[in-house]
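Have a look at the structure below, then the notes.
Only a single protein chain was left out; the remaining protein chains are all shown in position.
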Amino acid sequence: MIPFPPPPSLSSPRVTVWHEYRHEHTNPRVAAHYPHGMHVTLAEGLRAHGLSEVRTATLDEPEHGLGGDVLAQTDVLLWWGHKAHAEVSDEVARRVVERVWDGMGLIALHSAHFSKPFTRLMGTGCDLKWREASDKERLWVVAPAHPIAQGVGEYLELEREEMYGEHFDIPAPDELVFVSWFSGGEVFRSGCTFTRGSGKVFYFRPGHETYPTYHHPGVQRVIANAVRWAAPTASAPRAFGNRPPLEPLPGETTPGPQ
Amino acid sequence: MIPFPPPPSLSSPRVTVWHEYRHEHTNPRVAAHYPHGMHVTLAEGLRAHGLSEVRTATLDEPEHGLGGDVLAQTDVLLWWGHKAHAEVSDEVARRVVERVWDGMGLIALHSAHFSKPFTRLMGTGCDLKWREASDKERLWVVAPAHPIAQGVGEYLELEREEMYGEHFDIPAPDELVFVSWFSGGEVFRSGCTFTRGSGKVFYFRPGHETYPTYHHPGVQRVIANAVRWAAPTASAPRAFGNRPPLEPLPGETTPGPQ
Amino acid sequence: MIPFPPPPSLSSPRVTVWHEYRHEHTNPRVAAHYPHGMHVTLAEGLRAHGLSEVRTATLDEPEHGLGGDVLAQTDVLLWWGHKAHAEVSDEVARRVVERVWDGMGLIALHSAHFSKPFTRLMGTGCDLKWREASDKERLWVVAPAHPIAQGVGEYLELEREEMYGEHFDIPAPDELVFVSWFSGGEVFRSGCTFTRGSGKVFYFRPGHETYPTYHHPGVQRVIANAVRWAAPTASAPRAFGNRPPLEPLPGETTPGPQ
Partner (left out) sequence: MIPFPPPPSLSSPRVTVWHEYRHEHTNPRVAAHYPHGMHVTLAEGLRAHGLSEVRTATLDEPEHGLGGDVLAQTDVLLWWGHKAHAEVSDEVARRVVERVWDGMGLIALHSAHFSKPFTRLMGTGCDLKWREASDKERLWVVAPAHPIAQGVGEYLELEREEMYGEHFDIPAPDELVFVSWFSGGEVFRSGCTFTRGSGKVFYFRPGHETYPTYHHPGVQRVIANAVRWAAPTASAPRAFGNRPPLEPLPGETTPGPQ
């Protein structure tokens, strides 16, 4: 057995907030809520919850801001995209997916349900119903002991949001943390956890660009909780490939060559 | 609400057995066990269990034998591949995946853990440990009430098989039906169910080409059980896209336009 | 390996509808909806869906109608109770639980969330929020390929029902089939499956006694689907206890005495 190292200090995991950052340039309503971009608001919310190592990256940077060592030095990646999913290069999407398998946490926000990294990790179509009509949304906690729900109370209420409705075409989540009620009559599995390889994935529904959702203190709290939950642990090794036997095989008296 | 049609009679789902069918042409040991190809043995096993609508398809046929209406007219697809995964066209793999989302069952056999359809449906690397050393394998039933385990007894025993060992890099299965014991000291989650879209997926470990595994009556029984389990049901509709509200939105007195 | 018997014909599982049958005697609103008792309406709904072997049992019969061979000859038990949970004898509750472990399906309806058999099978408190205020309820299908959702459409709508709200204190269900939206602003996991031993359990929320819910064709359809889903399969044997080794132990050359 290998030695027992203590778990690394992950009190402040290294976070990268990835944002498509297009709506802010063309829609004044979006720019009014997020004058420096949604990624900056998200990063500030994380810092306000004590996460000190937060950087940002956007679609129009070289390699979408995820080149060099950025992914290798990211413990948890937030992803917001909407109208430019197709412009994310397959190569960068592949790198994100493989880094998740290797242990990086991924927080997929709102319309990231259709992003390349999320859909590839899910293996499903990830479609849903939607309506832009200023519904009220109430996110009920259905797993009150889950660390992502800490400090949230019985529910979060958002006065105006885009509606997302079931059926949400995802694999059955490992854990269901939030279910949304919408004023127009729909429900949605709004907070879902998954594990892929050594990486933890959290999908969190709220965050349409024309509403100030990411300024909401409860939403910020959930995202900060999710970052801490998704930070990698000192995993057991993931070892694969050809292996000699550990015990004598039938007809042998000793194990094969080690 | 839509009318309530009775469920379709799926006592004999339409099955297509897909096989890479390469080893038989180059390795006499494989040809000795499967003179007409592994797909023919698998198909005969299904027919012996009362499944009357069984056809086969192989890699080297045009469109890998899955062109035209074949997939549309397949309720459950079996898949065995090993050394030629990369030769399966991305387009055919995509069609298989989308047909699963639409309700087709998929039985991924043995080395199909690395096939394009299975890995894309899983969203993980699907790697594992392995050894070709004539281990004994004993597959224990851990979910005795599962329909796939009907008639199997407490375990299946295979005198000689390739070893597959944990860690098996898949998402946590919806249901774990079998766990294998290997004489060399390893264990493996050998029978795993998943749902992707409306389609049911079953991964079943045994079936290395140099052993007569698919002639084993217990293995044949499990695969026939799995076909019946994976056959599509008369699903509720999977409806997506933009939707008007079903209730008055805040500030309105009637729902929006229907 | 044991022989492979064909699965028994369970096209018409033997159903017992168990009902507390108290409200009908004291509340005219309940009697108006269910003049012969809710159990009779439930039984008629099952027969209308082709389930021919349906009997009923009620609290005030000797042994609550579940003595003698009744449980042994029941494949699926429906349970509705509300104000007299405490009057169900511990002994009968124990027999029901053990018969579930042995393979009998259990459909727990509405206020049966607090019944002795259901809470003992769950291992949790099973509490929830509630309101008798004639809410509208809309049950959304979140697992459209599940057999219990066959023929239901995208949702079921009940014009008037009691509200049940999260948090619902159950273990995470094996499968989540329905989520309810309520007009008063709440959500609820309304259709949940569990396995306990060889028995399948389905909790289904609707059915407050002062509304005609069990006359609703969609509700009847779901319950009939659930009966077919919960009917026992020809399980692999559940064998326990002291066992000799199947392989030579360390230092031995042959397995121990068989």
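All chains are identified by letter, namely A, B and C, in their written order; residue positions are counted from 1 within each chain.
Simple rule for what comes next: contacts are C-beta pairs under 8 Å (C-beta built on N, C-alpha and C of every residue); 3 or more make two chains touch, one makes a residue touch a chain.
Everything numeric in this text was worked out from a predicted model, so none of it was measured.
From the options B:His49, B:His82, B:Arg99 or B:Arg138, the residue with contact to the unseen chain in the full assembly is B:Arg138.
Only one residue from C:Pro35, C:Gly50 or C:Pro171 touches the chain missing from this view: C:Pro171. Chain B meets the missing chain through residues 138, 140-144, 154, 165-168, 172, 175-176, 179-182, 185-187, 189. Across the interface with the omitted chain, chain A contributes residues 1-7, 50, 103, 138, 141, 143-147, 149-154, 156-157, 174-175, 183, 195, 197-200, 217-218, 221, 232-239, 246-247.
The missing chain lies against chain C, touching residues 97, 101, 120-125, 127-131, 133-136, 159, 163, 165, 167, 169, 171-172, 174, 183-186, 194-197, 236, 238-250, 255-256.
Definition applied: only the chains that are shown with their structure count from here on.
The innermost chain, defined by the distance from its C-alpha mean to the mean of all protein C-alpha atoms, is B. Same-residue interface: chain A and chain C share over half of the residue numbers found at their contact.
A straight line joining the Cα centres of chain B and chain C is 30 Å long.
Contact with two or more other chains is made by residues 165, 167, 172, 185-186 of chain A.
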